[in-house]
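Heads up, one of the protein chains got dropped from this complex, but the rest are sitting where they should.
This part shows chain A:
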Amino acid sequence: MTILISKLPLSDWVNSFVTWLTQFTGFFNGITSFIGGIVNGFQWVFDLLPVWLFIVIVLAITWYATRHGKKWGLLLFELAGLLLIWNLDYWRDMTQTLTLVLTSSLIALVIGIPLGILMAKSHTFEAIMKPILDLMQTMPAFVYLIPAVAFFGIGMVPGVISSVIFAMPPTVRMTNLGIRQVPVDLIEAADSYGSTSWQKLIKVQLPLAKSTLMAGVNQSMMLSLSMVVIASMIGALGLGTQVYFAVGRNNAGNGFTAGLAIVILAIILDRITQAFNRAKH
């Protein structure tokens, strides 16, 4: 009956666990400088590019990705959208947001795909991962900010980390799904000719899972975009910061324009990754 009387000290346990973790400062500093390096790398490139060249590059990538079915509307939209962002003076914010999204998507990809592969290969691992992925996706994203600050301070890096945690599950799930969907007879064919597990993975399973896997990557990217406003609360710079400020100052106009810039960026990223996915077949 004590369960009704006294509250379980669950939050105390989490707190002491977090405190216990903070002693590994060396480890967290290492991660911070590593991710910080990637962020600075992207930002350095984006700052170096003149606006017109950046726009040309985006259009060129889209041109290449849609080569099997030109979409003039998309090119036109990208040109107009990017010019609008420039005109509204959100250019640097946009590149900062892009940096955050690209870095966290990249990390989600690098960690998520191997996890998805392991899930596809082992039923036990799949059974363990499924509830963890559910937790990662449904836990309110704000919650990740608290320990992220404790471990990684404020700035872009904790923003990237919390985005990765929130955005990674679709990549893991879709990798798992894509590999499990490969037809049995193709697996039998690969096995019957004496493929090793690695050969089967590289030559058969991953290539055939690719479009499903890419759909997961695309979703991860969109989810990490949805994290930019939240991440701005712990000092991740970008369009999110502008939205956050607008909320603070009760400025609906600025909130809308910054939000619009996020939407434009989201549409561009989504259409380009989708076009790449389609282009291969």
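By our rule, a residue touches a chain if its C-beta (ideal position, glycine included) is under 8 Å from a C-beta of that chain, and two chains touch if they have at least 3 such contacts; residues count from 1.
Assume contacts and distances are computed from a predicted model.
Q: There's a gap in the complex where one chain should be. From "Response regulator", "Quaternary amine transport ATP-binding protein", "Nucleoside ABC transporter membrane protein" or "C-type cytochrome", what does UniProt name that chain?
A: "Quaternary amine transport ATP-binding protein"
Q: Sort through A:Ser33, A:Gln181 or A:Thr196 and give me the one touching the missing partner chain.
A: Within the whole complex, the residue contacting the unshown chain is A:Thr196.
Q: Of A:Ile55, A:Leu74, A:Ile117 or A:Val204, which residue touches the hidden chain?
A: For the chain that is not drawn, the touching residue is A:Val204.
Q: Can you list where chain A touches the absent chain?
A: Those residues of chain A that touch the unshown chain are 183, 185-186, 188-196, 199, 203-204, 207-208.
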